[in-house]
Structures are given as C-alpha cells and as structure tokens.
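One protein chain omitted, others in place.
This part shows chain A:
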C-alpha cells in the first residue's frame, strides 16, 4: 500500500540512509570523546573516526583528506568560503563574481560583502539557467579575487560549465569557488579535474544527517587560505573553530562513501524515473520544463503548468511533498527569483512545481505522482477562465485586466 503523502522534495533535504545512521550510532553514545583531546584514548578514538570520515569524503571528490574543513552545513561553508577569501585576499583586490541564480547562502553573503566595501558582479543567466562564459570573461578585472558559481542549481538542476568557468577564473588570477550542495554525491565531482579551489557541500542533501557540512579548501596549486569567521580553538587548520560534530562527521563520511559506490546505479535509476515523470506530465498541454534539459542533475525536474495558479496547484497536489515556484507565505505571492532569472513571466513562475527524487523514491510513487498532478492540473484548468479563453483562441495579453 502506497503511503501518502509522497516525499518528492529531496532538493530541500533527503532522508537519512539507515546505513548512515548505523555508522553514526556508536559515536552518539560509547565513543563520545572530543576529537581535539590529544591526551587520552577517548579523544584518540574520536579523532580516528574523524580522520576516517575525511578519507571517505576525499575519495568522493578526489582531494586530499587534509583539504576538508568541517562546518555546520552548506550555508556556513558558503559564508566561510566567500567571507574568508574576501578577508584573506583583501590586499589583492575586492571584486567577486557570482550569478543571479545562486542560493541565498551565496547571494546574501555577497550582499554582506558589498556592505563591507567589496564589489560584486552578478552574472545573468540564459533561458536554460546557464551563465555566459563570454560575460564572465568580460567581467574579470585585476581586482577580481573570487569567482563563485554553483555546480547544480537547487531549483532547476541546471549544471553550469564548471571546468570552463574555473579556467577563466584561473587565467585572470582569481580563485574559483563552487556551491556543490546539490551536486556532490549525485554526479561525479572531481576538484582536480574540475579546477575547483573551494567548494561548499553538506551531508543532508546526500542521505546524511543535518547540521554537518564541509568546505573543501585547496592546499596546493594554488595554496588557498580563508580567514576564520569564528574565533576560538583554532580547529580545522585554523579556519573553523569549534568542537567537531563527531557523529555528524562520521555520518557525512559514510554518506559520501555510499554515494561514491552507488552513484552510477542511483543516477541510472533516478534519471529514468525523472524522465518518465517529465514525459507523462508534458503530455498536458501548455506545460514546460524549466532549466536546461541537457546539462542538469539526474534527479530533478521543474515544470510549469500554464493557466493554473501556484497556490491553487499546491493545494491540488496535497498528496505530494513538492516545492512550488512561488513563496506563498504572504498575501502577495513572490515568484521564484531563479525562475524569473530564466526569463519566466510571473504567472508561469508561480505555476511551477519542483520534483526532487531520491535513492528511496520508487516507481510506484512516481506513477502515483503523475496521476495526481495530471488530475489536479486538469481540474484547475476546467475551473480557470484563462484556460477557457486560451482554448477559444483569445490573446490574454490583449485584455485590459482590472488590476487589484
């Protein structure tokens, strides 16, 4: 029997893999030492577990285990990466380049940098959500210290041309940082091959626990340093103080190991399910996939259904836990800034649904989701005067609406 509602919001967070929980359990009870306690076996056991997790993480992204800085999650990692570079490289310059479709953890941090006297360029994206390499190149200046562009987008799944972006940044003597939150563990991310100097990611997007993340900081070619944002005991090579979250770190390590071993199989299965979901929903007239369909994460699709309203649609798909293109928390619905950046009109941005699949998503769930969404969209359209006008061939843009 299918259990409702069905969780398809895995870009927000994933469930914990039971194997990860199993690995973490001893570190919540028996092995409770502080990894910084060098004087007794309790500390040594914790440190050993942390070191092992570093190896598991390093294997996933092809780095040295010493290049992993543990944090509380991707938001902290993004903050530490951007603010840390801004402070550390202040003598070289104060210019940072990012994109308009970044996560708020990056955009809001960049706004903070501007208040501190930094200069930030926000690159636009095309209708597929991709930045232009020419525009990036043109934006580079001798004062540019950092280019930070996310790997895969959280709303549309669009994957940026990471290697080309890194090459441009390096050609101009800037560091390249990426927010790898949605990509790490889902697709092959190789910091050497990709030319990544700094990368933020987190455990809870890849079947690990919440509250633990990491920042990859390159140690060689070039040697990168970030100024700590918290003062304290000088943990994590002086870049992030605070007693390590040992059980969380063990969980992140195990999650990385499982992702490395199962990525190929997960990708094949999830992209097939995603394609089925998409193919079926696109049989509804006037429905559109948002973002690139070529360069994207295997488990994400974002679809707009024209002539239905966002909040009404969310009510109609009550058996699905999905995310909508509008933040309907107030009287005025704010459409997603990411979808707006792709050039979507307000009403199309409102009427979009984001589906994020996971290792635990079943075909039965996808089949149910297809039927449920189709039914809701069809019913709402039958109730929609805009749909009726569209079917009668009336040009809605020519109507003088009585605006409120």
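Before moving on, here are some points about what is shown:
In this text, a contact is a pair of C-beta atoms (placed from the backbone, for glycine too) under 8 Å apart; a residue touches a chain by one contact, two chains touch by 3 or more; residues count from 1.
In the analysis below, contacts and distances are computed from a predicted model.
Look at the chain that isn't drawn here: its UniProt entry, checked against "Nitrite reductase large subunit NirB", "Acyl-CoA dehydrogenase", "Iron-sulfur cluster assembly scaffold protein IscU" or "4-carboxymuconolactone decarboxylase", names it "Iron-sulfur cluster assembly scaffold protein IscU". Contact with the chain not shown here comes from a single listed residue; of A:65, A:227 or A:384, that residue is A:384. For the options A:224, A:308 or A:357, the residue in contact with the chain missing from this view is A:308. For the chain missing from the display, the contacting residue among A:4, A:116, A:230 or A:396 is A:396, taking the whole complex into account. Touching the omitted chain from chain A are residues 307-312, 315, 326, 328, 330-333, 345-347, 350, 382-388, 396, 401-404.
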